[in-house]
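Heads up, one of the protein chains got dropped from this complex, but the rest are sitting where they should.
Per-chain numbering from 1; labels A and B assigned in written order.
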Amino acid sequence: MRRLERPVTLAQIAELLGVRVTRGSQEIRISRLASLESAQPGDLSFLNDSRYGALAGQSCASAVLVTEALAASLPATSQPLIVADPYLAFAKAARWFESQLPGDRGHSGGIHPAATVASGARLGGGVAVGARAVIEDGAEIGEGSAIGPGVVVGAGAIIGPGSRIAANVTIYGDCVIGRAAIIHSGTVIGSDGFGFARESGRWLKIPQLGGVVIGDEVEIGANCAIDRGALDDTVIGDGCKLDNLIQIAHNVRIGAHSALAGCVGVAGSARIGERCMIGGGAGILGHLEICDDVVISAMSLVMSSISKPGFYTGVFPLLENRDWEKSGVLVRQLPQMRQRLRELERLTKENK
Amino acid sequence: MRRLERPVTLAQIAELLGVRVTRGSQEIRISRLASLESAQPGDLSFLNDSRYGALAGQSCASAVLVTEALAASLPATSQPLIVADPYLAFAKAARWFESQLPGDRGHSGGIHPAATVASGARLGGGVAVGARAVIEDGAEIGEGSAIGPGVVVGAGAIIGPGSRIAANVTIYGDCVIGRAAIIHSGTVIGSDGFGFARESGRWLKIPQLGGVVIGDEVEIGANCAIDRGALDDTVIGDGCKLDNLIQIAHNVRIGAHSALAGCVGVAGSARIGERCMIGGGAGILGHLEICDDVVISAMSLVMSSISKPGFYTGVFPLLENRDWEKSGVLVRQLPQMRQRLRELERLTKENK
Partner (left out) sequence: MRRLERPVTLAQIAELLGVRVTRGSQEIRISRLASLESAQPGDLSFLNDSRYGALAGQSCASAVLVTEALAASLPATSQPLIVADPYLAFAKAARWFESQLPGDRGHSGGIHPAATVASGARLGGGVAVGARAVIEDGAEIGEGSAIGPGVVVGAGAIIGPGSRIAANVTIYGDCVIGRAAIIHSGTVIGSDGFGFARESGRWLKIPQLGGVVIGDEVEIGANCAIDRGALDDTVIGDGCKLDNLIQIAHNVRIGAHSALAGCVGVAGSARIGERCMIGGGAGILGHLEICDDVVISAMSLVMSSISKPGFYTGVFPLLENRDWEKSGVLVRQLPQMRQRLRELERLTKENK
């Protein structure tokens, strides 16, 4: 990242974070945030995990956001700034630094002359529309939102105020996106759900007549696909965060403040509760329900409803391939192994 | 979904479906399709699965498509319309309702002035091309097809009549797509297959000189990637339905009327038969063959050819994480467990 043109003191950063500098100098000058590994003098870093203690010990950062417990890992040249949650403190510091950096040259604001905005579209004050974007009839873009180059906003779609839609996103007609959304490039919202009825070995398409409703302060990564509902809407609750390449099928409902890591697939009509965390590449089958506060490990498949908050995993452990060739075969033989165990138990009982 | 401006009678819907109203009134007025949960008076719903019997019991739908066996689940206020296959009947009703609704405001037809159509491209009668679409030289678009905004159709590509290519789809040069295709936004057809030969630890690209041939009445979801063949074509048979975020590698061949759910990956030169159903997130390794009428469960990996129609699964079951930590370790120890079992069997035999 770029350096601030005018450094700030550690005391100023501490004030921003609502803490005090309890060790060393208040006056250390900070002009950049950096990772422990790449930090140079003048940089502020953070240490969040004892696994990185050794790395911290060699850091050249001038100051480090750290818990009391991990502060001893730091070298004499790195002054600790003690906080309860270094990652959260870093997030807040990063948001402040970003606000001090010069703005994005790509969004100069206003409607680019090479954009195509239908006469029946309604744009709020201060809306920016990038080159080659297409905004169809009846679409509404809320105040202060930025629509990137190449974005297509379908007829009748609504995007709330303060949202940022990155280049080449596609939003189908009549979808609704709340305020302060961030949607990254390549993502598609409102494509038809995968609905077909079988008739004599062929598939008959079921029109997908519902929509997509996305709450406030939702962020969706790159190249995701969020299908419109068959009859009802697909719903993503306020504050949800979706990483890249995620598939959300029709009629899925995700509760507020849930987070889905990259490559997750959620099948039709599944319901996910609030504050859930779904690991990368995990799958959720359709027509089931996951209660609030459930954590699913990466690449695990949820095959039935979960009604108890907790941490769930279903992954075959990684083995050297030659060992896997043995264990894999034996997984198939588990029923026979159990049968042999039963037989032995019977014989042993008789022999007693 | 929107209501019809002029309601129809249940008798009219029954006629459309080729059945008769055998209970209650012929004259009930229907103006909308709705799910059991969101239905209001005036709505027609469907009940397909005994798991939803309780939901059906509380529905406010005026009428419900249902089998004889499940009709008893309905409340007195919901009149059953008895059909053999409620899901298929619903599909047909939905298709009819959709045909009655006002058309898509986004596709007004004709070639948008902000589209770029090469002079050597050939467009059939009634073709619509959206704003910012690019149709390169030598491409052919069949009669009545609609090309969405931002779509790129490469040089020499052919799209059959009556097809609908949604916004921001990319079709590389010389690919062939049949009639009545539906391709959703973000999908890429004809990118280079992943072909490299190794030479002294580096990868030498193998030019991908084949194409992609997609049959008639194929639907492909959002953000899929279908690679062109290395020498021969990648082929997707008539009537296939692909969900979102699917990877089809070079030289894959998929038989007619197969359906692939979201996030499936099919590796190079795999052949999938007709009427197969591949569950979400499943993987198919390359250079193998799957016969007709095979069903693969979600997130299962097909590692060798399948020559017998049937239903196949390979998924580690989901466990509470603390249980998984035990079972996961034991999977690694299966060979030792079998060894211990053998030793016990030997000793028990001796002791007899």
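Simple rule for what comes next: a contact is a pair of C-beta atoms (placed from the backbone, for glycine too) under 8 Å apart; a residue touches a chain by one contact, two chains touch by 3 or more.
Computed from a predicted model, the values in this text were never measured in an experiment.
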Exercise for the section: Would you mind spotting which of A:7, A:53, A:126 or A:262 touches the chain that isn't drawn? Expected result: A:262
Completion exercise
Across A:14, A:34 or A:306, the one contacting the chain not displayed is A:34
Handout entry: Interface with the unshown chain - residue positions in subunit B
Key = 116, 132, 134, 136-138, 150, 152, 154-156, 168, 170, 172-173, 186-188, 191-192, 194-199, 201-207, 209-210, 223-225, 227, 230-232, 245, 247, 249, 251, 263, 265, 267, 281, 283, 285, 287, 296-297, 299-303, 310-317, 319, 323, 326-327, 330-331, 333, 337, 340-341, 344, 347-348, 351
Fill in the blank from the handout: The missing chain sits against subunit A at residues 1-2, 33-35, 37-38, 51, 85, 87-88, 90-92, 94-95, 97-98, 101, 104-106, 112, 114, 130-132, 148-150, 166-168, 182, 184-186, 219, 221-223, 239, 241, 243-245, 257, 259, 261-263, 275, 280-281, 298-299, 315-321, 324-325, 328-329, 331-332, 334-335, 337-338, 341, 344-345, 348, 351-352
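Note that only the chains that are shown with their structure count from here on.
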Practice task
In steps of 5 degrees, what rotation angle do you get fitting subunit A onto subunit B on the CA atoms?
Solution key: 120
